[in-house]
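My structure is below; once you've seen it, I'll send some questions.
== chain A ==
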Amino acid sequence: MKREFQLKILVVDDSKIGRMSVIKSLDIVKPDADIFQAVNGLEAVEIFKKERPDVVFLDLTMPVMDGYEALKQIMAIDKKAQVIVVSADIQNEAKLRVLAVGAKNMYPKPINDEVILQIFKQDLSV
Partner candidate 1 sequence: MVNLEFNEDQIDALKEFINISIGAATASLANLLDAFGTMHIPKIEVCNSSELAHKIESTIDLKSMYYATKQLFTGKFGGECMFVISEVSAKNLGRHLYNVTTPSRDDINDAVIELTNILTSTIVSRLTQELNTQVQFFVPSSQFIDAYSIVSSEDVADYSKIIIISTILDFKDQKINGNIYILTKDEAIESLRVLIDRKIEEIYG
Partner candidate 2 sequence: MIALKYPDILLDSLENGHMIIDDKFIVSYWNRWLSINTQIPKGEIIGKSLKEFYPGINYKVLYRKIRTALVINTPTFYDTNSSTKFISMNRNKVTTSSLKLMQQQVTISPYILHENKVMVSIYDISELFEAKLLLKKEIAKVIRLNDKLEAEKEIIDKNIMMIKTSLSGVIIDVSTLFCQFFESQKDNLIGKNILIFKSPDIPEATYKELWETIKSKKSWSGELKNKTSNGVEKWVQTRVTPILDEYGELSEFSAVYHDITNEKLLAQLYITDPLTKLYNRAHFDEVINFIVKHQRKADVGFALVIADVDYFKSINDTYGHQVGDEALVSVANSLKNSLRENDLVARWGGEEFVIMLKNVTLDEAKMIMEKVRESVQKIKINDTISVTASFGLTKYIIGEDANKTFKRVDEALYEAKNSGRNRVVIK
């Protein structure tokens, strides 16, 4: 059966291994997806504008523009954007902050394929 659309996913993290970690798990759960990468918030917003990905995995602590700022801008571009925050900052307050701005959920690093599976089941609608 031919897929009607290619799932577009944007992975944002200043760390290469951080991005690869998410991408590897995505490979297992959504092998046909089209993956885009960004190394900071500014790049993330630019790629989001251009490609309008269906899902964004966003790190918080990044140089140039951090994840929190990028999240705000992305939500401003498309209030229906589906953003999952993946961060080393695991404080509850941090989670509340990002949820308030419009993220679908926040998970601590490192993420694995089980968590990705759960994310697609519970947090996203694709």
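How these were chosen: all candidates are chains of the complex that A comes from, given by their letters.
Going forward, contacts are C-beta pairs under 8 Å (C-beta built on N, C-alpha and C of every residue); 3 or more make two chains touch, one makes a residue touch a chain; residues count from 1.
What you see is a predicted model, and the numbers here were worked out from it, not measured in a lab.
One chain among 1 or 2 touches chain A in this complex, and its number is 1. Of all the residues in chain A, the ones that touch candidate 1 in their complex are 15-18, 20-21, 24, 61-63, 66, 87-91, 93-94, 108-110.
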